[in-house]
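I'd like to ask some things about the structure below.
A single protein chain has been omitted; all remaining protein chains appear in their positions.
What follows is chain A.
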Amino acid sequence: MKPILLQGHTRPLTQIKYNREGDLLFTVAKDTTVNVWYSHNGERLGTYNGHMGAIWTVDVSNDSTLLLTGAADNSVILWNVKTGKKLHKWDVDTAVKRVEFSPDNQYMLFVTEKRMGFQDMIYIFKIDHNSEKQSDAPVKVIIPGTSKVTVAAWSFFNKYIVAGHEDGSVTLYDWKETDPEKQVVRTKQVHSATITDLQTSRDKTYLITSSKDKTAQLLDLETLDILKLYQTDTSLNTATIVPDRDFVVLGGGQAASEVTTTSSHQGKFESRFYHEIFEHEVGRVRGHFGPINTVNVSPKGDSFSTGGEDGYVRVHFFDDDYFNFNFEY
């Protein structure tokens, strides 16, 4: 397969995300622009300009009308996807590391970083779909208080919020609970190092975490039981679940800051395909010349994209071999 290279960023990619139908691809990087691309041919539809710092995270609503971005300029911006216009800006105390719309698009969560004397927090805001103005008052604020939160996601039916921590633990929060003591439903120590990415399955009943401890794990979203463990030979930055095949895709690599010299071969900058159930590596795709920071599979299941430390986004369309492959067991 011949990948499409998207060169819309000048700094390392931080997150990429397909919309629900898989026709649009949103990319954010440590520069200040948000790009949106047509995924089928790599044509750039537009850019969202307005952030003043590195953008850490992006999410798009189910109907592809609203876009949410969180950045290191201590703000979250809500955009109109079609026009690129800024709809609202929320200012918080520290950098925003993760944003996500709830499955019903009524709420959104922001994860802010623990820095400069401020606590790390998970803010929950309600979206007002009927008026132009959005409320600046959060519906709820969760203050984890333990290890720093790095990533978070919504569960099925907005029921829980699941968060990954710097110490490798995963916590399930009942965010509707008003008493902060009772908000934590359960906590499990699943990794031995920082959790770098946390992505849910399409129905949001299970999730995959990737960690610097060179493993990725598939967890049940309600019980947080470890369902599967994927072991690799390099620290992982990202992991995703392929929607309609039994695969997971992991990305990572040795960061340039951790070594003196890194060639693309030694650096292990490949996206790795593992069998979701048998935990077996089934294939690799090379191409990036820096660690892979973020990976996402199109909801259609026909392509996947990776964003690297090298500033490129590579969109790969699977060829016939992929669709004809059957794991024999």
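The rule is short, and it goes like this: contacts are C-beta pairs under 8 Å (C-beta built on N, C-alpha and C of every residue); 3 or more make two chains touch, one makes a residue touch a chain; residues count from 1.
Please note the rule applied: contacts and distances are computed from a predicted model.
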Hidden subunit of the complex - UniProt protein name among "Ras-related protein Rab-14", "Eukaryotic translation initiation factor 3 subunit G", "Type II methyltransferase M.TaqI-like domain-containing protein" or "C/H/G cyclin": "Eukaryotic translation initiation factor 3 subunit G"
Selected residue (touches chain absent from view) among A:P103, A:P243 or A:G287: A:G287
Interface with the unshown chain - residue positions in chain A: 1-8, 21, 23-24, 33, 37-38, 41-49, 63-64, 82-84, 232-233, 273, 279-287, 314, 316, 318-319, 321-322, 325, 327-328
